[in-house]
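Below is one structure, written out as C-alpha cells; comments come after it.
For this view, one protein chain was removed and the others were kept in their places.
Up next is chain A:
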Amino acid sequence: MSYITGPDVVKYACTCGLLKPIPQLYFCKHCLQIRCRFCVCHEVDSIFCGKCSENIPSAEARVKKNRCANCFICPSCQQELSTRIASKGPANPDDAKSPIKKTYYLSCYFCRWSSRDVGIPDQPSATGGWPERENVHINRLQEVLDTYKQIMHSEKQQKESDKRKQRGKFVSYTDKTGVTASALRKRIGLPDIPHAMLKKPKPPEPAVAKAEVDELPESIFTEPIKLMEVTTIEQRLMQPECQPLTVDKLFPVHKQLSIKQSLRCRTCEHNVSKPEYNPNSVKFKIQLLAYCYIPEVRFVTVEPLRAGQTVELIIKFTNPTQYQTTITILDLDLDEQAQYVEEQKLIDLTQNLEQALSLQEKQPMSLPSLPYSSGSQPSSLLSLPRLPSVIVKPRKIFTETNCDVAIPESSFILPPRDDAAEYDDSSEVHNFEDDPKLIKWRKSNKAFVKLAVTPRADLKLGDEVVCGFTMQHIYTNVLPPAVENKQPQKYDHKVRVFLTLGKVVGSE
C-alpha cells in the first residue's frame, strides 16, 4: 500500500478499545462503528499458490495437504526451487537426426542446492513425478487408528443402547418369560453368538519394549563433524515426518498455499473486506477501510514542549469522502468509554442469564446428559447451523494522556474531496466562515487547525507527551439507496484520537 504510514504518531481508538493508526482500521457502514483486525471475524476466502498464482479449490487443497502440487521450496534455505533443464546427448549418437533428450531437475538459485545433490534422478517431464517420501510407520499406525475407531464406535453404540433400554416402556417378551435370547438359541440348537454390538473389537497388538537402545556411535569421539553436512533445526522441522539429520537426506518440499481473507463484522455479519477471487488481482470487492470514511488527522508541527506551558499544535484534517462534513473537537471522555465497556459486560451477563434460563426450561425435553447435548449427536456437532458470532468484549483504553487540550468553541467545515482540485490552479474561494483562531489555512478538502495544548506540570524531562481528543464528524451514509427520501442520511460519528507529540524538552 502506497500509504504513508510512518511512525504511528496519530492513533485512533477502535470500538474494541485498541489504539491503532488509521490504515489498520475498518469502518463498518452498517453499524457505523470502527472495527479492527482484533474485533472482526476472519474467514478464508480463497486459496492459491503464491508462486504459480493458481487458484486452488478448497477441496483440492485439502487433498493435497494445503500444498501446491507443482511448486517446491528448497529444503535447505526455504526459498523457491526452480526447474532446470539438462539436456542429454541424443538417444542414438550415430543418428544425427534423433532428438535430444531433455531431463529436468530442481535447483535453488539462492543456496545452489539441487535435487541432484541428494541423488534424486532427473525427471523426463518438467511438471512432476518427483519422488515422495512415505512414512515408514504408516501401516502400523493405520491399524492402530482403525481399531481405536472401532472400539470407540462400539462404546458409543453401547451407551446409546443403554439409554434406549432405560427409556423403553415395553418389556420385551423374552424378559417376561425369563428366557433370554441366548438361552432360546441354545434350546433350538443354534450356535450362541453374542450380539453384534456387544462384540468387542480386538485391541491392536501392543508394542513391545526392548532392553536394547541405540548406542552412541563410537566414531563420534574420534571423527570431526562437518558442520555443513548436519542439518539445522529449521531444516529438520521442515519435514516433520522424517526429520533428517544429515543434508543428504533432504527432499524438496511442496510449497505451502496461501489464502485471501475476508473480514466480517461480528455485530452485523456484513463483510468489511472481501478480496477479488483472482490471485493476481490486488483489488477488493468490498473494502471498508476507515481512511476512506473517517477524516484523517495528521500531525504537522508543535512548538517545543515544556511542562506546564501552553504551546501551539497544528494538525491537519483531511476529508476523504465525497460529502461535506463538519468537524467538532470535543473533550476526550474516557469515562464514557469505560462506561460503554461496563455496559457491554452487563449485556453479556444478562444474555447469558437468559440463555441459562432458557436452557433450564428446555432441560426436561432434551437428553439426560445435557453437558454433551451436542456431543451425543456428532452429526449435529459437525453440521451446526451458522450461529451468530460472539462479540469480542471491548476493553478500556489504557493510554494515559498527560497533556491538556484546550477545546475550541467552534466547529469547522471540511469540503468534499475533489480529485480534480489538485490540477485546478485557479485560486480557491471558500465561503466558509472560519474562526481565525482555529483555522490556520485551508486547501480543497484539507484544513490546518491550531490547538493549544498544555503538557502537565509534573512531567519530567524526556517524558513522552500524549494528548487526546474526541473528533465528532458528520458521516453521510449512502448505503441504503435512499428511495423514499432522496437525501442520504447523516450521522454524527465520534472517534477518539490520540497524538504522540514528542518529548518534553528543558526550560529555556
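Definition applied: contacts are C-beta pairs under 8 Å (C-beta built on N, C-alpha and C of every residue); 3 or more make two chains touch, one makes a residue touch a chain; residues count from 1.
Everything below uses one rule, namely that contacts and distances are computed from a predicted model.
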item: Protein name as given in UniProt for the chain not displayed, "Mitochondrial distribution and morphology protein 35", "Actin-related protein 10", "BOS complex subunit TMEM147" or "BOS complex subunit NCLN"; value: "Actin-related protein 10"
item: Full-complex contact with the absent chain, from A:126, A:152 or A:300; value: A:152
item: Which of A:99, A:119 or A:206 contacts the chain that the document leaves out; value: A:206
item: Omitted-chain contact residue, chosen from A:100, A:188, A:216 or A:457; value: A:216
item: Option from A:285, A:393 or A:437 whose C-beta touches the chain left out; value: A:393
item: Selected from A:162, A:241 or A:342 as touching the chain missing from the view; value: A:241
item: Residues of chain A (touch criterion as defined above) contacting the omitted chain; value: 38, 41-44, 47, 57-59, 61-62, 65-66, 135, 137-138, 140-142, 144-145, 147-149, 151-153, 155-156, 159, 203-207, 209-211, 213-217, 220-225, 227, 230-233, 236-237, 240-241, 243, 256-257, 259, 261, 352, 355-356, 359, 369-378, 381-384, 386-387, 389-390, 392-393, 395
